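Let me begin by presenting the structure, written as structure tokens, before commenting on it.
Missing here is one protein chain; the remaining ones are kept as they sit in the complex.
Now for subunit A:
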Amino acid sequence: MTVTTPMVHAEGVRKHFGRLDVLKGIDLTVERGQVCCLLGPSGSGKSTFLRCINHLEKVDAGRLTVDGDLVGYRQQGSKLHELREREVARRRRDIGMVFQRFNLFPHMTALQNVMDAPVKVAGADSAQARLDAERLLDRVGLADRAGHYPAQLSGGQQQRVAIARALAMKPKLMLFDEPTSALDPELVGDVLQVMRQLAADGMTMVVVTHEIAFAREVADTAVFMDEGVVVESGPPRQVLADPEQERTRTFLSKVL
């Protein structure tokens, strides 16, 4: 047994939409400072699982904890108390999320996108938040785009602003849902470079991706999901280069 609590710990996590069983008992652990890459065919439940982690979806059964806290509940003795809206929001602050389609706020400039939550949610001083936001934009290579609206930025630039926006809340965990899938091929590299740097800085990350090369290089754990279950997981060297399961092999032969 390790002494420290894992950042993400899932045991038998289930989720269904109507009659459709999307997650059929997911077991998964992400240790502090580690990068976990989730791979699998479309519709296998990767996004749904990611969204469960910050409570955008409610888990139906099983146990899901982030940094030791049950997602969506507070445990008191043998009772589980459902969290209030305020507490749910409070916990989400510590979990950054980056979406496939960026979801930047189109009515705000890049700088406003990054500094809005620190000021309005965390109550930061706005001059300080501006400085921090400028520093973050610089870190993702977009210092000169601070005054641009999302519509004036390329997809790759928008996604890097989105990463900066998530980092502005100083999260302890970052979730990425196919962050490069909506990008033109020549723009993928810049975004991956930012993520690589983030991993090197020690951020705990769960990344849904089809970028096998990235997973092989950056991930500590690669997890292959299909039809709502974890088919195979382990070091990327093994899962991606020499998979044990036939389903993993078939999938990899398609994406590579």
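Following the convention adopted for this analysis, a contact is a pair of C-beta atoms (placed from the backbone, for glycine too) under 8 Å apart; a residue touches a chain by one contact, two chains touch by 3 or more; residues count from 1.
Methods note: contacts and distances are computed from a predicted model.
**Student:** Given that one chain of this complex has been left out, which of "Putative zinc-finger", "Ion-translocating oxidoreductase complex subunit C", "Amino acid ABC transporter permease" or "Glutathione-dependent formaldehyde dehydrogenase" is its protein name according to UniProt?
**Tutor:** Its UniProt record gives the name "Amino acid ABC transporter permease".
**Student:** Just one of A:22, A:36 or A:95 touches the chain that is missing; which is it?
**Tutor:** A:95
**Student:** Determine which one of A:31, A:67 or A:116 touches the chain that has been left out.
**Tutor:** A:116
**Student:** Considering the whole complex rather than only what is displayed, give the residues of subunit A touching the chain that is not shown.
**Tutor:** 54, 56, 85-86, 89-90, 92-93, 95-97, 99, 101, 103-109, 116-117, 120-122, 149-151, 162, 165-166, 169
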